[in-house]
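In this view, the complex is presented without one of its protein chains, the others remaining in place.
Which chain is which? They are A, B and C, in the order written, and residues in each are numbered from 1.
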């Protein structure tokens, strides 16, 4: 059995620090590196790429709406052509830097509000996929199962890896419970490990109402900026390893 | 006889428009495209790259201090490591985008205050060259003759093309007359053509004091945002062509 | 008879110049000055305030979504509390600066996408009015007639001035024809003058379909960044003056 564990990284901006990139890096198999538009200054981005390569992790670009103040977590009424250009530009920056550091860009996971919007809006999914294809049609797209982005990518013959979340509670329709609801973000490593184990071994998740739902995921996201993120990542890593489930 | 004519381009930022890129493109042989830190939004950058490739022009990256409000024209006390990263990041963005558009990045010309500072300060020239080498050691560096950046690049075995200016008056020591002095920027195409012809045919320039000085230049810069820029570029192009001097 | 003529100003950002503020200033009675979030650097803002006071014009704050790259012309999914704070902050900057320059802030006109969004969305109109009231409940709100912003402001006992446009074509429902449609922006001073005269003297406008519709406006907007903006402003000013209609 095998599962990819991914984490958003490189989101610090100058002296504004977020996440615990170096502490979490050993416990994951893929990282999604910010591209400067919601976080990620050049020095942080380059250092994160080098750390990921040193740890032999898969590297993805993590492009977003151009909104530093909102950390890419606010929807924006950006035109299709501007969205296309913004995503292509962000991936391009990472693409060369990873190559020159001796690696190869593996995937793209769009960030924040753009991740959610592109899951349901074809007017966004289209330009995003155009941009990815423009840079490298072999890049894997990390996205929600059953999302518009996933369906459109598959129709175009592009590679997709479906994502589930270790540290977020699920509604009955498998959407994520809103962060504004108390308890929506899981900070207890024991509960996170239990959720991951269900997802990996039984392809199941227990929703907020207690229902058991089927869920398909090729990669599981752990967040680096939640409380106890390092403990969660470490616990998941150790539990999976003990069960002889390959991380990668 | 042969001379390269270069122009800074792609410096518009969203709805803030600068320059006359499309009008000037036919008359030059090289363009230096902004990388987003003093100007240049993604859509502008990608469009400028595509236009340059359609016109079969050489493309350079035009990285700067990270200062949009100051348009890269203010010196900044940036650390060596941050400067290195900022320059590498900016070149990287262009590098992939040019390649994916079917071209190949040809050169790097640093912008504004960084151009002037790197000409005289080894603490800046070093990290800039490190960054260029990191991306591609074959990239040509456009810089002032006798500059620290030129000397250091040559010592490292990197390629340099020395630059002169069509539309700026020269002091007796071949530094540029400050823009703050009336007449320092040439807006009359006849005078600009005369200066370029002297530079190309006799390797000479007439300084502000009327002295004739020797000057060596492999590329001549025309600015795109000065008054009458299109006329100047067109006049220079036509005059060189009439004299059977190859532009390229 | 009397009509206010307003124009957006101070939208330049560093070396990125927009508009023809000084040329248009003599022909208007109110200016709406950018507050730094879609345009307007500090030096531009302060200079524009001083010019307006020297010309004895009414000054308004022109706050927007925080989106420099998009010039405030893109909707953003900003929270109510962040919108409230962004608008209060932007008005506050202008408020003190105008006072210290010897004037008094007269009105608030929200900019771009926020102007349009607040006209139809109570979730935006509310926080905007809260912010205005927080700074000074005597500030006049420039907005579209029949807008949610207008209705909500009146319900709260706040002052409103309804706005019509000299240089934009109207649909039959008195919404503005989209800028993306050819001819939606009027660049011919003769046509603009005719539209303004109809609005002022007969309270009427001829829509895109040729219908004559009643329209109520206490202030008429001329744009500073459209083609022929200075000519339009001057022509309107001269025509109104000839007809002994007071501008102010």
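Note that in this section a contact is a pair of C-beta atoms (placed from the backbone, for glycine too) under 8 Å apart; a residue touches a chain by one contact, two chains touch by 3 or more.
Remember, predicted model here, so these are calculated numbers, not experimental data.
Colleague: For a quick check of understanding: of C:135, C:205 or C:240, which residue touches the chain that isn't displayed?
Modeller: That would be C:135, which touches the missing chain.
Colleague: Which residue from C:3, C:59, C:86 or C:108 sits in contact with the chain not drawn here?
Modeller: Reading the full complex, the residue touching the unseen chain is C:86.
Colleague: So that we can see where the missing chain sits, which residues of chain B does it touch?
Modeller: Touching the missing chain: residues 66-67, 69-70, 74-78, 82, 113.
Colleague: For review purposes, identify every residue of chain C that touches the missing chain, sorted by number.
Modeller: 36, 41-43, 45-46, 81-82, 85-86, 88-97, 100, 134-135
Colleague: By the contact criterion defined above, which parts of chain A meet the unshown chain? Give residue numbers in ascending order.
Modeller: Chain A touches the missing chain through residues 13-18, 39, 41, 68-71, 73.
The criterion applied here is as follows: only the chains that are shown with their structure count from here on.
Colleague: Which parts of chain A, given as residue numbers and ranges, touch two or more other chains?
Modeller: Chain A, residues with two or more chain partners: 82.
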